[in-house]
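Below is one structure; the comments refer to it alone.
A single protein chain has been removed from this complex, and every other one stays in its place.
We just call them A and B in the order they show up, numbering each chain from 1.
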Amino acid sequence: MKPARFAYLRAATTEHALEALHQGGGEARVIAGGQSLVPMLTMRLARPALLVDIMHVAALSRTDDDGARITIGAAVRQRALETRDGLAQRQPLLAMALPWVGHMQTRSRGTVCGSIAHADPSAELPLVLVALGGQVHLLSRRRARRLAAEEFLTGMMVTARAEDELIEAVSVPAIRPGTGYAFREISRRHGDFAIAAFAAVADERGVRLAVGGVAAIPMARVLPTDQALGDALDAFAWDLDARDDLHASARYRRELVRRIGGDVALEALRDQQARAVKEAV
Amino acid sequence: MAPDVHARNGDEAGWVGKSVPRVEDAALLAGRGRFIDDLGTPPGTLHAAILRSPHAHATIERIATEAARAMPGVAAVLTGAELRDLASSLVVGVKAPVECWPMAIDRVRYVGEPVAVAVAADRYLAEDALDAIEVRYAPLPAVVAPRDALGDGAPLLHEGFPGNLASDRSFSYGDPDGAFASAPHRIGVAVEYPRSACTPIETYGVVAEYDPALDAYDVLANFQGPFSIHAVIARALRVPGNRLRLRTPPESGGSFGVKQGVFPYIVVIAVAARLAGRPVKWIEDRMEHLAGAVSATNRSTRLQAAVAEDGRILALDWDQIEDCGAHLRAPEPATLYRMHGNMTGAYAIRNVRIRNRVVVTNKLPTGLNRGFGGPQVYFPLERLISRIAATLGLDPLEVVRRNLVPADAFPYRTATGALLDSGDYAAALEAALRDGAHASLLARRAQARAEGRLYGIGYAAVVEPSVSNMGYITTVLTAAERRRAGPKNGAQATATITLDPGGAVSVHVASVPQGQGHRTVLAQVVADVFGLRPAEIRVITEMDTAKDAWSIASGNYSSRFAPAVAGAAQIAATRLRERLARIAAVQLNARPDELVFAAGKVFSPGNPGNAVAFSRLAATGHWAPATLPEDVEQPLRETAFWTPPQLGAPNDADEVNSSLCHGFIFDFCGVEVDRDTGAVRLDRYVTMHDCGRILHPGMVAGQVTGGFAHALGAALLEEQSYAPDGSLLTGTLADYLIPTAMEVPELVILHYETPSPFTPLGAKGVGEGNTMSTPVCIANAVADALGVAEIQLPLLPSRLSEALHGAESSPPRREARPPQAAPGERALFGSGRAEVDAAPEQLWAMLLDPDLLARVVPGAHNVQRMGETRFQAEVTLGIGPVRGRYRAEIALSDLDAPRSVTLSGSVDGALGFGRGRGRLRLEPVGPTRTVLTYDYEAAVGGKVASIGGRLLDGAARVIIGQFFASLAAQASGRRPSLWRRLLRLLRGRA
Partner (left out) sequence: MSRHGPAVLDAGQRHPVRFTLNGRTVSGEAEPRMLLHDFLRHVLGATGTHVGCEHGICGACTVQIDGAPARACLTLAVQADGAEIRTVEGLAPAADRLSVLQEAFRTHHGLQCGFCTPGILMTLDALLRERPDCGEAEVREALSGHLCRCTGYAPIVKAALAAAEALRETDHA
């Protein structure tokens, strides 16, 4: 298990990285934390000609919070965000989900944007991005654009990112008054990718439940909170077109959507109420 | 027999029995361990990488190695052809005209089977060379399940094993027919015991060198024994045993039996070294290990019992089908026979019928793994106990109690021939219930159930055999065959004690430890004999067949260290002590038998002031041999050989004492199953062990917790999975799931000591027991929680879902859905429909045009027409970051111009292969409009399948769908936007 040959470039600036991606065509690839890419290189599943290391670009290592949105740069490691002061107050869902991303030993290297770029259907961060209605900030020599999470994630490990585009950052709305959050994951072992993961956001529009690990991409749906919830979850479960794999059957995944999905939706509602009480005080 | 906790040779002050710090630890903790990959290699050593089969079953049509050989840094490429020239087949353990090569010769029979070896200046270059080797396979149908392998028309793996059956033996002990005829109840279980493997964290390693002048091989490998395999390797390398020097490194990173399985690779790497003319080193990587090291057997068992009204078992009827994978590799079918003397477990059952069949399937060959045959036997046996209780409305504990071998019966000869050395099973069980707070567990269950939770309790009582009889495996032969082959029995253990000119003591044993602290225990044992401190004893455990005293049973397996090897060391030390005592007696003017060895001195208790220092006495043989009393043998070095007389060969009635020692284990546990997720939570686990005399409590506890963790993995997480087509599904540690600290709870360990009368120190093996008792104990508890009769391992939440959640709602949409593959199945099905602005004839013409096909086949370049209806192409396919080049072949058949056609295609490449077949129908719906409908069936396998099956399925669906869609798009002269997007994404140039 040794990678095939590639060249390596440690980009000093964003422009430097964009130029390399531009010139490399399909043969250049960003390396961020390397926690997903390096195993693929080692197994020779991925064989890029050039790796562009973006972790030393100062402009990409920032997390900005302008009050309304939290913007996380491409070189921000998962561990750095997880241990950021006040994260749980600024965006509880991120704080709830981050400890589920792999292990402390992979979070110390892996980046938030890298996880989004990799677009594993079971990954927690793309799920959170979908649940929160986050955005992906793409940059290339040609253009800058922002895509909603759902536009960005197009399939299993397939995204709308063009090969010369860099994810410069991802952004999510910061906590808003009157909003509740909940997260839960079912996996075979602690630290494994999810068999099914659930993130829910309850606000004045209702409860939005996002489900990861079941369909090819995380999917979200606004659910009723009355007795129609059961039927809505059942329909949602079927619509996700779950698949069998080594770790779980499709039927089991649907069952989790019905049972745990419902719990998580209700938990988000409870969280909403609890926060409302706190805000009132 | 009463428990004997404290007797230590009558010497209360001894080191044996204490948890002294291990001598091994300081170096290991500081990063100064000496594992195989840490040791220096001879200058000029080259590195090997192994190309492995992506197919479960295929003939090799051609291997092209020229390009690889021509690469810079590449010294040699070894294929089956060269191997056959320079080596011979490994011997096979049954009488049949089959060969067993360590590398595929002209046919591959499992995913991961070695096909070629590249030898280069470093491992990176060697792997580059593998990329350049081109192998053409002609796939054959594969068979995976043992019962399927016996079925009519099953693909045949070896001509010499007709019907894939390698052995079929039936045994009868006592009067099973009579017992079944007269018993009031007949109760049975059916078990498909899955495959798992102990996966040590250090993988295999081999460094081999060949000396053409001497025609001799020198091999360093982290092999664990038994060294009977040395003879197998030498024979395969076509040299006499004295021309195969086999050494082991000082440290080995865990084995649990698995490192016995390095031996086929010793042969391969040794031949590669010979071919390259240089030393060659190979360190197995993890993916190689999971696909190609060794697995425990999976077994299909039907077990029936004749049962009396009160739950007593009058007879057992075993029907076992053992699946040894693609080759019957030495020492298989030992997994099946290791337990032969113990087929009645901890119970006094006098009538037994056994049918043992051994089959071959397209899976990784099997070999030693912790528990070795025990889990496969105890799972059905202890499930049976639980079924008997449920069927007769008895408490399972009552069924156990009524059947246990009684305390006054030891040593007890089982119906199948084992001699249970010592024990008081009933007393140990009662002690476990008492000290393990069984009553409170019952209360917890009652309370949980009252609250509507799913809580269950399970039990297991097992006998743990250790110190294998080297002759048990011959039970697979008939008595007549055994007579012809000559007797095989015993279990030689050896140990050498050396006194150096400074009077320092060294111990050499052929034990090859992998973390069991042999050096510490031997230092304790020998220190006690000489009255020294363990720190003063130097223990060498690495093996060198050219210099050490060893025999076929040498090595570290069958938990033989404490009972046998440590005992041999004690015997050698005691002999030297006797000689030293006689020398000292002259110097001290005392009787030898009254002398005491203590605190580094030798003296008579009546006159402690008159003492001689041990070191001085021990040096006498070097410095003043002339002063030794006449009749005293040299006191410099002593080698003891010890073999237990109880281990005879199987007799003509096929009774065999398959092991020397028999520990007893009684486990019980409480589990809770989550109603929603099906997750199994171990609430409390109690394990009671009688492993004879405990030499080092800390290490015994370590063996028990370690074995328990393995067992927990086998019960809840681990399965080496194969799809029905033989694709390996567990090719990485993200798929083959090993428990972590989050999954392994603390367990309660209890002891009950009845020393073995048959071993020098009274010790028995302890390392394997929980792998036998724990999986079934947990399964019994889960069955109790769910109230189900059928339960199979591993206990995946997803599998319990059926029992938990009942029937599912039906899908809300009524429209036809493509048929879904059955769970675990790799086949894909799909269908689609498109309307095209073109006449059927136009479409038809396209299908036969290479240029157009080039545009339709996703990622195709270089399409060539090979015949009227056959095309070949190079294609680049990718999904996300995974991208590879493949060779594609497409053929059209069942042509019904211009209405319908069958398209079959295959792709083959380094990352895997895919095969599919689709029926395409064209129906005109207007002069220039056609409805195109298709359905297909496809299968994907190979490397990618074992890494990310779900990713692959998704990719195949997209690619197949894309093919038909772009066919439609081409025909109508435009590309539908959705497909355009997909196509561009897949080609990666949106």
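Here is the rule we go by: a contact is a pair of C-beta atoms (placed from the backbone, for glycine too) under 8 Å apart; a residue touches a chain by one contact, two chains touch by 3 or more.
The structure presented is a predicted model; accordingly, all values stated were derived computationally and were not measured.
Summary of contacts with the chain left out: across B:G517, B:P563 or B:G663, the touching residue is B:G517. Among B:G311, B:G471 or B:G702, the one in contact with the hidden chain is B:G702.
When the whole complex is considered, the residue among A:G34, A:G73 or A:G261 that touches the unshown chain is A:G34. One chain is missing from the display, and on subunit B it is touched by residues 19, 21-22, 24-26, 28-33, 35, 37-38, 124, 198-203, 251-254, 256, 285-287, 514-517, 698-699, 701-702, 704-710, 732-734, 738, 740-742, 744, 746-747.
Where subunit A meets the omitted chain, the residues involved are 1-13, 15-16, 19-20, 23, 31, 34-35, 38-39, 41-43, 49-51, 53, 55, 79, 102-106, 108-109, 189-191.
One rule holds in what follows: only the chains that are shown with their structure count from here on.
Those residues of subunit B that touch subunit A in the complex are listed here as 123-124, 127-128, 131, 285-287, 676-679, 717, 721, 729-730, 734-735, 737, 739-740, 742-743, 796-799, 801-802, 805, 808-809, 811-813, 820-825, 879-884, 910-911, 943-944, 947, 949-951, 953-955, 958, 981, 985-986, 988-990. For subunit A in complex with subunit B, the touching residues are 1-5, 26, 29, 37, 40, 43-47, 118-119, 121, 154-158, 160, 162-163, 186, 188-193, 195, 216, 234-235, 238, 243-252, 254-256, 259-260, 263.
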